[in-house]
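And then subunit A:
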Amino acid sequence: MDYIQLVKAVLPELMLLATAFIAIGIDYKFFRNQDEKLRSRVASNVTLYGLVCALGTVLIQYHLGIELNLGNGQVVITPLNLMFKAVLIGLMFPTVVFAAREASCEHVSEHYAMLLLSAIGACFLVATDNLLIVFVALELLSLCLYTMTAFYKNYKEATEAGIKYFLAGGVASAFLLFGFSYIYGATNAIDLPTISQRLTDPDLPVLFVVTGFMFILVGMGFKMAAVPFHLWAPDAYTCAPTSVTSWIATGSKVASFLILGKLILPALSNRSLSEPIIGVLVLMSVLSMIVGNIGAIRQKNLKALLAYSSIAHSGYLLIGVIAGDAKGTSAVLFYVIIYAIANMGAFGVIAMLETALGRRITLDNCAGCWRTSPLLAVCLLIFILSLAGIPPLAGFTGKFYLFFALVENNPIWFNLSYALIALAIFTSAFALYYYLRLLKACIVKESPESTRALPLSLNLLEQSTFAALAFATVFLGVYPMPLMRFLISRLTN
Partner candidate 1 sequence: MISLLTFIPLIAAGWLLFIPKGYERMARWLALGATLIPLLICLNLIKHFDFSAGGLQFVEKHSWIPNIGAEYFVGVDGFNILMVLLISILAPLTILASWNIQERQRTWFALLHVEIFGLYGAFTALNFVHWFIYWELVLVPIFFLIKLFGNEDKNRAALSFFIFTVLGSAFMLVAFLLLRVKTGTFDFMILNGLATSGKLPAILGDWYPVVFFCILLGLWVKVPLFPLHVWQAPAYTQAPSAVTMLLTGVLSKMGVYGFLRLVLPVFPEALNTYAYPLLAVALLTLLIGAFAALQQKDIKTLFAYTSLNHVAYCLFGFFAVGLSASGIAIPARELVIQGCILQMFAHGLGAAGLFYMAGILEERSGSRRIADFGGLGTTLPHFTAIFCILIFSSLGLPFLAGFSAEFLIFSGVFAVAPVFAGIATLGLLATAYFLLSLIRKLFTGAEKSPLPILSDMSQREWLIAIPLILMAFWIGCIPSQWLEFSRQTVQQTLTLFP
Partner candidate 2 sequence: MEVLLPIVISFIGSALVAVTPSEKLKTIRILSLTTATAGFLAVLYLYFGYDNTKAGFQGVVKMDWIKNAFNADFHLGYDGISLTLVLLTGIIAVCGVLASWNISHRTNAFFGFYFALIGGVYGVFLSLDLFLLFVFYEIAIVPKYFLIAIWGSTRREYASMQLVIYSIVGSAFALLGLFAIYLGSNHGFNIPELITKSGLGYELQTQIFPFIFIGFGILAGMFPFHTWAPTGHSAAPTAASMLLAGVVMKLGAYGCLRVGLGILPVGAHYWAGCIGWLSAFAIVYGALIALSQKDFKYVIGYSSVSHMGFVLLGLSTLSQMGLVGATLQMFSHGIIGALLFAIVGGLIYERTHTRNLDTFNHLFSRMPAIAWLFIIAGCASMGLPLFSGFIAELHIILGLWQSTVQSVWLVVLVGIGIVLTFAYTLIKIHEAFFRKAPVSDEHFPKSFEPLAWNEKALCGILIICTLVIGLFPFVLTDIIETGLRPIIKTLEIVSR
């Protein structure tokens, strides 16, 4: 293996790794006895600089048109992968900005280091075709998330949520690995191009492969928080520090769906394999949409509400996976990016509100938010409406594209495909109910005089982060063509 090439390929990850070490050093070495606030500020700044450098490197790689395939698909650099790396690092950026707001533990820099490590995991995850690397990267990502979920050490429920998340995630990993082994057994390959080639083989042990994919689906179902493997999600989302929640809900989901697409797409092109897999996917999708949306209606805690909404969104995203062609996958990727941006923004708003209102933001105590911070209120309006799928925001275009991809390709019996879409459309129509309840709490209601929080002032960095997220949400809705074209052209090659 050519190490120069390897460094060239993983330079952004290396930068992130270096930054993670520096960040840890801040607590343990450079600013060891300093004030916590100062340490936090320095650490967050260092992290941000590191992220900017990494992002810059990715963009340069993209610009230079680097395409590499190292170690038999262990590290694969393609424009699509690079773009997703950019997206993930880009999503880490606001996460760190939000993290700077909250003091999650006394060793602040650990928080940043963990975030960076999980970002590294995510980056590796998207940039590989090798099943083993997929597993390792996914574990790196997940382990960081488990830890961070339980970061509020004094907070019993956080520990509980962390354990829950850890156990569920561990089981999922086991299933995933088991599934991978089946696939390996059937195809005698662990890199995706070879696997997809072998899957078209006529004398493939179909039952064996299908079983393998079922295990993979179970494992990925946990990671994506799709019903019935969603039980960890509401707890983890609620109890984790909000910045971490935002990363769980966005970054890990983006990476998971990309990898799910990569894994499942080859199987769906084989007729004998696709039917049972699609059956399971449809079931998961339907259940996620129903359970997610109904669950969300009952929630009062904003984070729990968004957790259920995220479960529902997994259901919508699975629709694109079911479509099973390049268009469907491009729709999934398009929507997952949009979803991630809007969700990141929404959790960001919650993170900001927490500093003014305390750790539990519910529908009751965020009343009058429009008065405390009009900017946040407007941004929240945009993010939530995008999640609800209201045009001209990106969420609408994305959902439309997802549904469209399914009915156009129509992989299942005609009317059933329409029925699935109908269910999706109607559940998302009813979803507007709880999204509007959230918006009502923040934008319509007057806060009671006694609990009126002080005006919330955001610094320039935070303001511009929110502005950028909001702008992206509007822009991708109004002018989605470049991104769509990019995704489709990359996926059809």
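Selection criteria: all candidates are chains of the complex that A comes from, given by their letters.
Quick note on the criterion: contacts are C-beta pairs under 8 Å (C-beta built on N, C-alpha and C of every residue); 3 or more make two chains touch, one makes a residue touch a chain; residues count from 1.
This is a predicted model, so every value here is computed, not measured.
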Touch-positive candidate for subunit A in this complex, from 1 or 2: 2
Residue numbers on subunit A that touch candidate 2, as the complex places them: 327, 330-331, 334, 370, 385, 390-392, 396-397, 400-401, 403-405, 407-408, 418, 421-422, 425-426, 428-430, 432-433, 436-437, 440, 443-444, 479-481, 484-485, 488-489
